[in-house]
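Of the protein chains in this complex, all but one are displayed in their positions.
Naming follows writing order (A and B), and every chain is counted from residue 1.
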Amino acid sequence: MNLKPEPLAFELSSPGRVGVALPKSDVPAAPMPKALLRDELKLPELDELTVVRHFTRLSQKNYSIDTEFYPLGSCTMKYNPKANEAAAALPGWKGSHPLASDRCNQGSIELIWKLQESLKSIGGFEAVSLQPAAGAHGELAGVFMIRAYHLSRGDARRVKMLIPDSAHGTNPASCTMAGLTTVTIPSDADGGVDMAALKAACDDTVAGIMITNPSTLGLFERNIEAIARIVHEAGGLVYGDGANMNALTGVLRPADVGIDVMHFNLHKTFSTPHGGGGPGVGMVGAGKALAAFLPGPIAARKGEAYAMEVPARTIGRMKAFYGNFGVLVRAYTYIRMLGAEGLRRVAESAVLNANYLKARLEKAYPVKYPRRCMHEFVAMGNFADGVHTLDIAKRMIDYGFHPPTIYFPLIVPEALMIEPTETESKETLDGFVEVMLKIAEEARTSPELLREAPHATPVGRLDEVAAARCPVLCYRG
Amino acid sequence: MPFIPNTGADREAMLAAVGARSVEELFSDIPADKRFPKLGLPEGLSELEALREIEAMASKNEVASKSAWFLGAGAYNHFIPAAVPALASRGEFLSAYTPYQPEVSQGTLQAIFEYQSMAAELFGVDTVNASHYDGATALAEAVIMALNHGGSGRPRIMLPAALHPEYKDVARTYLAAFPVEIEEYAGEPAAAGADARTACVVAAYPDFEGRVRDLSAAAEAAHAAGALFIVSADPIMLGLLKSPGSMGADIVTAEGQSLGNAMNYGGPFLGMMGATQKFVRKMPGRIVGQAADHDGRRGFVLTLSAREQHIRREKAVSNICSNQGLAMLQATVYLEALGKGGLKAVAELCWNKAHYAAGLVAKIPGFAVADGEFFKEFVVKTPVPAASIVEKLERRGVMPGLALSRYYPDRTHELLVCVTEMNTREQIELLARSLEEASV
Partner (left out) sequence: MSVDKNSRYRSSHEWARKDGARYLVGISDHAQEALGDIVFVELPEVGKQLRQGEAFGVIESVKAASDVYMPMSGKVVAVNDAVSGDPALVNREPYAGGWLVAIEASAPAEWDGLLDPAAYEAEAGKE
């Protein structure tokens, strides 16, 4: 890791330095409206070598999947195959324009169509849209679709969405953006949806339920079919948050257990790179009731040719054009390399790896819900006096591991959510266990090692309070 | 099995530690009759075979580099310096997650801070977020900000008729659940007609037809009515012309694809969004701020998180919980690789080449170029339907532009032509000759 402070580009800048050269104009200069010209443009002036060193050195300050084990629960930090990058870099993709005629873009539309078909098979959906740009975006689309469905049947009273208390914050936030109110359903002692509370909440003002399965606790919702039935009987629909789909590929098709609309995160389950925060794709898949409402356009096949078409009762566009196509190429490449058998092995290995870690760590790190987990499990980090989950997380950095997800889900105090994924070897997992056990020991015998961690990073713990009180959000010279 | 390192022996050992007899047993909670479905997908291919298949598909596309390309309309053929993909594709950037643990994410965080700083300078605003999905969604959420600011007494949203039609569609999708009145105004934004019931006036700079106007009067008129002034801009143009912030914009959005991102059949693109100080805590999306550790070392950290979904949940400003990380990184490398002088040079080339093209086209009998100042794109009135011209010419290695009938069925004889620094003089002269030939 690069520990030296790296100046900001503005601080490396020197007046008159020239970076990439551009061609001289081969046409006459046209008059410009003087009143509209900028007075000044305070961007950095750097030579290309400085730019290259700058970003290379910055990259060396990151932990990443390519360099460290990254067991971030719910994020599915699996290896991003380099073949995906090779496929995405093909000039046939980079130079294609979304508004050229379909005739000019047969390759792109064919890929979108094939990916749609693959994801339909994996989820059991009637139709899918690849337009949304992120999980939260797909979720918003799904909630819009449920709302539109009820309105199309003249039912304007269904404005409530049921959401388990373990849900990701985007679930209620998406409801607010779609004009729906949230009714929180508590979890039972087993970490599943409280069925009595669910039944009590189901009436004719309920639009549906948003359910994550496996849940954010890493547990399979054993009552999923009953939950779907109860909500359907009350006239509502079931939204599936597919963030945890890595436990289920080739094992269960969500549509088979009553999910009406669902998003998948292609940047989680389907190996497209996280990129420090994006871009992703939030595929939305729908069953028969909602297929016509999908956002679009989506790809369709007409004989030998492909075309982009708008679903019959679409909720509209979620973004301009067709989605994050460059990400779709990567997901398709991955699915093509794995095939049906590979996808099943993905889920099997992901779940086995997680259960293995849980079995070896649960004595030292109490797990709130001790039953069999799926691809991730939630432990608690408050087993030693004066030591919190945050301290454990920061100490892991000293040993070269990226911390797991912490303080989520909110219903587990001092939560540590660990998701190894299937792309890690047993050696890596064993090494991780050793370190975690060592840290648990340190928590009891030398807690200051944890509280002062991390020790060998470019910066230590940052004063986030001061940063939020007096925000400095731009370079100001 | 590719990308799954565990061998049979590994699995046996792990199952033993778990106390399960088989992997199938781990899935005993799954309803038995629904377990292990046949997926109906073809068998997996080796990397070699998969790439071969995908390459065959990619080669079916017509690409900008193989034609004289004059099609823009929201996705632009701009130069991408080699340094951009070389640096942005580094595994440490590509395979890192959202920077929730700042001590091990300073690379990503500092890059975002530099991006925010440069974008704020281009926009002329105080704060820019770490990006939105694209220019259309950024604009939709800017409108939502204005609605929240104005309260229930201000339901009117004024959109320019000459805004990208897909941006209008996205705004309508996002606003479908709210009691708003979306109105379109034609012509000068200062005459949009904002009143006491207006939440915001949106102006595009340049607009969908390439037209550029001074927006200062429009900002004043909006503010006089108590409405916010939102500008959707072209970031390349901002290297040359006045910033929207300097003309009075409260919120500025843009499509950042032109900054170092390929056209890629429409995505991933880059939603840019910034605002004046007043709106910092109301802006959706991630924001990075400067911070110090207890040794006084400077670092960068995600901040103002209390606005976001993971804390505020149903009361969050937005549900967004990602940014277009890599696309934003590419834009950051692009801006630093070109620098102050380079970005201005790109903008000047676009200006000069587009005006040269407009001059040639205006001379063709039967053709006319729309009035007014323009940047990079201009509308051409054609003597025969523009769609037929496009169809003829795209087969001959010239992509002349966008027939407006694609979005406006009654505007059959109008063509939106885009000229960037990628177009040579030869190509521009070829365009002019081809248009003439295709109009006969």
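In this text, contacts are C-beta pairs under 8 Å (C-beta built on N, C-alpha and C of every residue); 3 or more make two chains touch, one makes a residue touch a chain.
What you are looking at is a predicted structure, and each value in this text was computed from that prediction instead of being measured.
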Visible chains in contact with the missing one: A, B
Contact residue for the chain not shown (choose from A:Ala35, A:Ala156, A:Ala189 or A:Val465): A:Val465
Touch with the omitted chain, as defined above, among B:Ser216, B:Ser305 or B:Ser388: B:Ser305
Touching residue (missing chain; options B:Lys34, B:Arg172, B:His223 or B:Arg281): B:Arg281
Chain A residues that touch the omitted chain in the full complex: 407, 464-465, 468-469
Touching residues (missing chain, whole complex) on chain B: 281, 305-307, 311-312, 315
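Definition applied: only the chains that are shown with their structure count from here on.
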Whole-Å gap between the CA centroids of chain A and chain B: 20
